[in-house]
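Note that one protein chain of the assembly has been removed; the remaining protein chains are unaltered in position.
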Amino acid sequence: MWKWLHPYAKAQTAYRLCNTLLPYFAVVAVASIIIGWVWGLGFAPADYQQKDSYRIIFIHVPSAILSMGAYSSMAIAAFIALVWQLRNAELAVIAIAPVGAAMTLIALITGAAWGKPMWGAWWVWDARLTSELILLFLYLGVISLYNAFEDKGSAGRASCILALVGAINLPIIHFSVEWWNTLHQGATITKFDGGAIDASMFWPLMVNILAFAAFVGTVVLMRLKNEILLREKHRPWVKGLITNQTQLENQNVGDKNAV
Amino acid sequence: MNPRRKKRMMTVLAVVFGLGTAVALVLYALEGNINLFYTPTELVEGKGPEKQKPFVGQKLRIGGMVVPGSVQRDQDSLHVEFKLMDTGPTVKIIYQGILPDLFREGQGIVAQGKLIAPNTIEAFEVLAKHDEKYMPPEVAEAVKGIKHEKPVYNTVKGDS
């Protein structure tokens, strides 16, 4: 049943797959970021209560969703890497971590810039905010564990274990607004209809969520390619790739010199 | 110990330490949330099965809805007084400072401060709470018939 997947365990096939997928993700990301930002900033109506300050939602909610989405994918990859010993899954963990950390950072910064005018404080030690901050620490932990070991085999294993253990934080973030008395309000998008948000604001929000998802996909694929190359640098296919690349560059230099 | 191993150990220790601090912070924040959080009813009638009341001078957090018509602002200073309620009795809040933009009568707020009389709090921080609903002003008017305020404002979770 899963046989069709087996070739992708091979680094070279995975590398080629990354190359095939990359342009699609990149095009969707660029197009939807432009549409989403212009729509959200210029064309969506102001909120009845929060006026134009609520426009921060168009980056705050997507980055927060993706910070958790990226962590889930990272934890799943870590699980696969630990159980099936798949090298590519381990590399995916390392590729996802910095991107997820960037998403978490955006969610925290935009949340602070939204909280100041509306709530009256940049930061409160509220369960939602605190657990999101811990998510950032988890990402940073995964990254620094991987960099701490010279032997990338054990480095990968250590990072995977932390990534997997840290997944316990995900339900805490999600349910924090229900379990505890938080200043942070409940979820706006609970079902796929956004009953709590008017359609004129819901659709630009959806475009922005798509934009952030496609962006995360693009950057993760780029980073995964790098990790595969680094790990496989002694393999003949990488050598072939590099030789081609250098030949191309030399040609370019030659062309320039000719002009 | 060779330097490589030392560096590795330092990082592992730093990660463990960082996560430990993080968990401690959460527990601390949540404890403050749970133990020191009162609604106006709980403040007046006592909290929990033992009907525990806070003592005068205690630092606490209180969450409730600003009673419409109760806000009194001082003409020349930032001094403001208002009443807070949830389902039962009201509590008086005294505050000196700039109120958040969402502070309105009928709005849910969370105040942090000191109990200076059995039902009066001197707050050093007033934060506005809002719900997860977003809509354009025209829709809000059509849906609610009024501007800005909702007839019944569900302010604070966990009243029970």
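Residue numbering begins at 1 within each chain, and the chains themselves are lettered A and B in the order written.
Simple rule for what comes next: a contact is a pair of C-beta atoms (placed from the backbone, for glycine too) under 8 Å apart; a residue touches a chain by one contact, two chains touch by 3 or more.
In the analysis below, contacts and distances are computed from a predicted model.
UniProt lists the omitted chain of the complex under the protein name "Heme exporter protein D" (options: "ABC transporter permease subunit", "histidine kinase", "CO or xanthine dehydrogenase, FAD-binding subunit" or "Heme exporter protein D"). Shown chains touched by the undisplayed chain in the intact complex: A. The residue from A:Ile35, A:Leu86, A:Ile109 or A:Met206 that touches the chain not shown here is A:Ile109. For the chain missing from the display, the contacting residue among A:Ile65, A:Ile134, A:Ala196 or A:Val219 is A:Val219, taking the whole complex into account. Which of A:Ser32, A:Gln49 or A:Ser63 touches the hidden chain is settled by the complete complex: it is A:Ser63.
Not every partner is drawn; the one left out touches chain A at residues 37, 41-46, 51-53, 55-56, 59-60, 63, 98-99, 102, 105-106, 109-110, 113-114, 116-117, 215, 218-219, 222-223, 225-226, 229-230, 233, 238-239, 242, 245-246.
Methods note: only the chains that are shown with their structure count from here on.
Centroid to centroid, with C-alpha atoms defining each point, chain A and chain B lie 32 Å apart.
Of all the residues in chain B, the ones that touch chain A in their complex are 4, 7-8, 10-12, 14-15, 18-19, 22-23, 25-26, 28-30, 32-34, 37, 63, 98-103, 110, 125-141, 147-148, 156-158.
For chain A in complex with chain B, the touching residues are 45-50, 53-54, 57, 117-121, 124-127, 130-131, 133-134, 137-138, 140-141, 144-145, 147-150, 158, 162, 178, 180-183, 185-188, 196-198, 200-201.
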